[in-house]
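With one protein chain withheld, the remaining protein chains of the complex are depicted in position.
Letters A and B mark the chains as written, and numbering starts fresh at 1 in each.
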Amino acid sequence: MELPALGWQALVILVVFGVSLLIATYSTYAERVIAAFLQDRVGPDRAGPFGLLQPLADAVKLFTKEEFFPAGSNRALFVFGPCLAMVTALMASAVIPFGNYLQFGSTIIWLQGIEVNIGMLYVFGVVSLGVYGIMIGGWASNNKFSLLGAIRAASQNISYELAMGLSLIAVLMISETLSLREITLQQSVPGEWQFWNIVKQPLGFIIFIVCAFAETNRTPFDLPECETELVGGYHTEYSSMKMGLYLFAEYINVFVASAVMSVLYFGGFNFPFQYELRAFLAESQGMVTAHNIVTGLGVVAIFVKIFSFIFFFMWVRWTLPRFRYDQLMRLGWTILIPLAIFNILLTGG
Amino acid sequence: MQPLSNRAKILAKKPMTLAERAYLPAIFQGLSITMRHFFSKKATIRYPEETRPFSPIFRGLHVLKRDEQGRERCTACGLCAVACPAEAITMVAGERKKGEEGLYREEKYAVSYEVNMLRCIFCGLCEEACPKAAVYLQADKMAPPRFERDEFIYGKDRLVEPVSPDARSQRGIQLTPEQAEVLRNKMAQQPA
């Protein structure tokens, strides 16, 4: 790979990084507005037009809050916890293919941070690390509620990772590759009509989305921060931007989970009739330009899918009540895992 | 034991059906309910831009009225202060000098007239007590929040209504241009 291409790749990585942060920022706003709309309210609408500058105002508020260290806390780990949560959350978006390649002359730019042939395992690994930020932060706070939140997060994540991995195996069995880019490309092959994986894996998708809710600690599985029982859960003692980092990490996780679901089950950057559109455009614009236009539309397509999933996450959050802890564990171990194994058998058979 | 009334409802706890145990139908039902609310009309009133309509009998901030020639009606009789259950009104009476006939309607007038809005309970008894129809509680104005206590003591500078017919009001409701025109004509016919 010559240097200009490498530079382009670095640019793509930077853009992916920035977009993840931007989406996380506006997820906080979207969450408040969606919550308000679902409850017949209007939500924040004061800062800027439609309240669009609200995240900025929140950031200013968080930055100017007092930095607080609880007595008896482990200071180094107390700071390390939120940083780790943020880093692991941001790492996962690196391998997600946000689009097909763009072609300028002889340069080909893939709209993907980095292509590895173990893409799915990478995402899975990074997501499984996400719990450390919560555990370390919760433990270092020297607070019983925080510790309980941390312990709940740990056991919940481990339990649901199993079902999640098993539901992923079914996808792997039909795609026969771990590369997210190849999985996306397989879901639309020119010449033949190929459906998205959701058609082949409806059960797997349901298992996966339930596990995604649990892995990102979103309601109805937000036991680690359960306000009614644990004050604030693992971030009870956190204030200022350290608290902000935890909240941010949660939204980035939601974004990554949405992106992974779009790629694995909803065809990623593919959209219906893209080949017909490209052929149509190629007549007037030439093949290369037509391809670039279709790629751009593909990026729009995957972001539409991602935003719908983020909306779904929030919609569910403001609809369903929280599970009880024993119900959560029972659902994970005695329902989801057997279902996932059954799904594997179904896919294999 | 014999039931005291026949209102008690016997509920049989049936085992859940498969659809109920699967939980997914119930989830979709809940999601559809919240989605309906997503598109329903919002109850919020965006306050500074939109205001809730006042009741027509709302009693708000006091006003000291002028008569049709722009003279203050108050004669400082003190009946309002006597009627006030919260003892919010204080006044100092004074005698009208020569040449002040255009300012005050009666020979005696209020040199100072203060209402303490922190004490006032906006009951409207002062309005009922006034023999000269001088004090009214407006139907569209409230005493706004302030930072200092002494700012809540409203003197004549803030209570007496303006002379200009365009800024006058009736029962606290701004006069329409037609009403203001009628008032202006009346004031012009009877020069002080």
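In this text, a residue touches a chain if its C-beta (ideal position, glycine included) is under 8 Å from a C-beta of that chain, and two chains touch if they have at least 3 such contacts.
Throughout what follows, contacts and distances are computed from a predicted model.
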Assuming one chain is omitted from the figure, identify its UniProt name from "Transketolase", "Type-4 uracil-DNA glycosylase", "Iron ABC transporter permease" or "NADH-quinone oxidoreductase subunit J". "NADH-quinone oxidoreductase subunit J"
Let's see if you follow the contact definition: name the visible chains touching the chain that is missing. A
In the whole complex, of A:F37, A:Y132 or A:F205, the residue touching the missing chain would be A:Y132
Of A:I13, A:A57, A:C83 or A:I118, which residue touches the hidden chain? A:I118
Identified contact with the non-displayed chain, of A:A36, A:L147 or A:C211: A:L147
The one of A:Q9, A:Q39, A:Q103 or A:S155 in touch with the missing chain is A:S155
Subunit A residues touching the chain left out here are 74, 77, 116-118, 121-122, 124-125, 128-129, 131-132, 135-136, 139, 147, 150-151, 154-155, 157-158, 161-162, 178, 326, 329-330, 333-334, 337-338
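Simple rule for what comes next: only the chains that are shown with their structure count from here on.
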Geometric centre distance via CA averages, subunit B-subunit A, whole Å: 52
Residues of subunit B that touch subunit A when the two form their complex: 24, 27, 30-31, 33-35, 37-38, 40-44, 46
Which of the residues in subunit A come into contact with subunit B in the complex? 34, 37-42, 45, 206, 315-316, 318-320
